[in-house]
Structures are given as structure tokens and as C-alpha cells.
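Sharing a structure below in C-alpha cells format, with a few things to ask.
One chain of protein is taken out of this complex; the other chains stay put.
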Amino acid sequence: MQNGSDDADDMKARLAKLANELQTRREADNADERRRSGTGQPDKSLGRAMSLGFRVLTEFVVATIVGALIGWRLDVWLGTAPFLLILFLGLGLAAGFNNVYKLAAPPAPQPSRQGEPDGDQPPRQGQQARQGQQDGGEPPREN
Amino acid sequence: MSEAGAAAVDPIHQFHIKVLQPLNFFGVDASFTNSALFMVLGALAVIFVMLLGTSGRKIIPGRLQSTAEVFFEFTADMVRQVCGEAGMRFFPLVFTIFMFVLACNLIGLWPYTYEVMAQIIITAAMAFSIILLSIVYGIYKHGFHWFGLFKPSGVMAALLPFIILIEILSFVSRPVSLSVRLFANMLAGHIMLVVFGGFCVMLLSSSFGWLSPLPLLGITLLTAFELLVSVLQAYVFAVLTCVYLNDALHPGH
Partner (left out) sequence: MGSEAARLIGAGLAAIGVGAAAIGVGAIWGNFLAGALRNPSASDGQFGRVFIGTALAEGLGIFAFLIALILLFVAK
């Protein structure tokens, strides 16, 4: 049946053409997304993450050391043997963890301010609707 | 690290304070040192960029004016974002701190210069001044309500003394961590640069001279990394200044 096979060939040709167009459209979309999320972002997000990490390290270690120093000097001043040192070392550790917690999960901003502190804070997951983009903090897209 | 022949490469020698002009101010040693010289150079660099950059006042800015505008806008945005519009009263201070730290860090990357921020006393002086300002301004503006900074809301009464003590310790650790962060980053970076340079020289004066391009490549990559770290640490210092001043403006909790 000549017509049937012509129709079938037509169909196949159209299907192939549509598949091609779909493929090129998909690749363009992927390239777009890669470009939007990829250009320079690795460097920027790496620097941002490293600065955040170093901030956490400094604040944690310094809080503990400051606690230990205060405890040690109070011990020397008051003459109590190592008790105040241990107490303030523990308090310093708790203060260090407090600092890290405030860094990792910042409290909700006051209503009087526009946005949130930018920079050394990890992207907040869905606690507020954010218009702007942060590195990789976009809500997951449904495929 | 002294090898045969070559003198030991001392990475600390680059941080020695050399007195360039002895001065005595009523018994206080106020000599003009190499550190002071590079602080003056940093300040002059900032003044040069900002004054010359804003002297043209073209609608479509040239390169220098654009540079000055970018720095200004960036810092103003940062202050507004962190502290809100009320924080703009501290904008001159934050801008000065950011530009000064940035200029000193960048100048310190050149050979034969002195890195101003690699001395703990300088970073500590800045950090402690900022915290003192935030305390004084907080008490001036909010009275004893400012001490509510140390009492977070929604805490059981049994835990309250410990929580208040912990918050006070956190606050006391702020100036120390602010100064140590900048100081440690700059110190470590410059020590690494000198150590790698020492490797290069020692390899050249030994029988493995053909290996010496390797530390040279290391220095190149390290300088690129140090450039990133310099700018980043200046930015982090300025942002944290804004955050701590914001605690004085809006002692929320």
C-alpha cells in the first residue's frame, strides 16, 4: 500500500524532526542552566564557603580560648585550684558552639530591615521567599 | 632550615619593625616605623583613588570614577543590607575600615613591602575600637535595654544564668576573633610566601637546581590565592563591623 507507507514515512520523518528539535532545545536549556549557575560561581561559592568556614573556626576556637584564659586568670586571682579554669573552659566551649549555631542558622531578621546580611552565611532553605539568587540556593526544580 | 652554604631563610624577618625616624612624644615612643610608612601609603592610595575618582563627576564615568563609585556603592549596599537605613550613620567608619584594610592588604602583596595587617596590635586596635564603639553607642542609644542583648527570648528560667554567662563570653570573644581572623590570615599567607621563596633559593644553590621552577610555580599560585584571601578578609572584616554595629543599633533578641 503505497499511501500507507508514504504516511508512515512522513510520520517517521516528522517524528525524527521533532525529536531533533526537542534535543537541541533541551541542550540549549541545559547549557543555559549551566551557564547561569556555573560561570564564576565555583570560585565565588568556594571563596564564600571558605570564608564562612574560617569564620566558624576562628569564632569557635577563640571563644574557647577566651573562656579558658578568663578561667585561668580568675583562678590565679582567687586562688581556687583548677575549678574555675574547668568551669570557664566549659562555658567557653558552650559560647563557641553558640557562635557556630548563630552562624549556621541565623535568627530571623527584624521586620524593619529589607533583606538579610549577605556574605558569610549559608543559603537559607525556604524560611523566607527570596527573590534574589544565592549560590546554588535555588529551590529544586521539578524535572 | 639552614642548608649548606645558604643562610637560613627566616620567614619572621619580614615582619620586623624597623624604626625609620626616631620620635619622642612626651616620653612616649612615637617613632615613625616601616609599619607606619606603609599605613600612610595605604591611606594615601585610598585618598588618591577616591579624591581623583570623584573629581570628574561625569555622568558616564571613566575608569577611575567608576572604580570609586563601585567601592562606594558596594560598601553602602552592605551597610544598608546589614544595618538598615539607620546604619548609614556609621557608613564613613565602615568605608574607611574596608578601604584601609583592602589597600594595606593589596600593597602588602608586592615584593619588598610590609604587610601592615600582619601585626596583631594593629588588627586588635581596630577590632577593640569597633566593639568599644558598639558598646558605648548601644548604651547611649538604648540605655540599660542594650543589656537585653545578652538575654535571648524564650529561655527557661533555670538555664538563664548559664545562658547569660555564655552570651557574655560570646560577646567578649568578638573583638578577639575579629582581630585574630585578619591577623592569622595575613600572617600565614605571607609566611607561606617567604617559605616557598626560601625553597626556591635553597634548591637553586644546591645540586637539584633543575627543581627550582616548582616552588616558583607554588609561589605564583599562592600569590593568586593570597590576592583572593586579602580581598575576602577585608570584606569579612567590614561585614562583621556592620554586624556588630547593628547589634548596637538594633539589640534584637
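Of note:
Should a chain be cited, it is by its letter among A and B, assigned in written order, with residues numbered from 1 in that chain.
Heads up, the rule we're going with is that contacts are C-beta pairs under 8 Å (C-beta built on N, C-alpha and C of every residue); 3 or more make two chains touch, one makes a residue touch a chain.
Remember, it's a predicted structure, so these values are computed and weren't measured experimentally.
The undisplayed chain touches these shown chains across the complete complex, A. Although one chain is not displayed, its contacts with chain A can still be listed: residues 37, 41, 45-46, 48-50, 52-57, 60-61, 64-65, 96, 100, 103-104, 121-123, 125, 135-137, 140-141.
We adopt the following convention: only the chains that are shown with their structure count from here on.
Contact residues on chain B toward chain A in their complex (touch as defined above): 78, 80-84, 162, 165-167, 169-170, 172-173, 176-177, 180-181, 184-185, 228, 232-233, 235-236, 239, 242-243, 250, 252.
Taken in their complex, chain A has these residues touching chain B: 47, 50-51, 54-55, 58-59, 62-63, 65-67, 70, 88, 91-92, 94-96, 98-99, 107, 110, 112-120.
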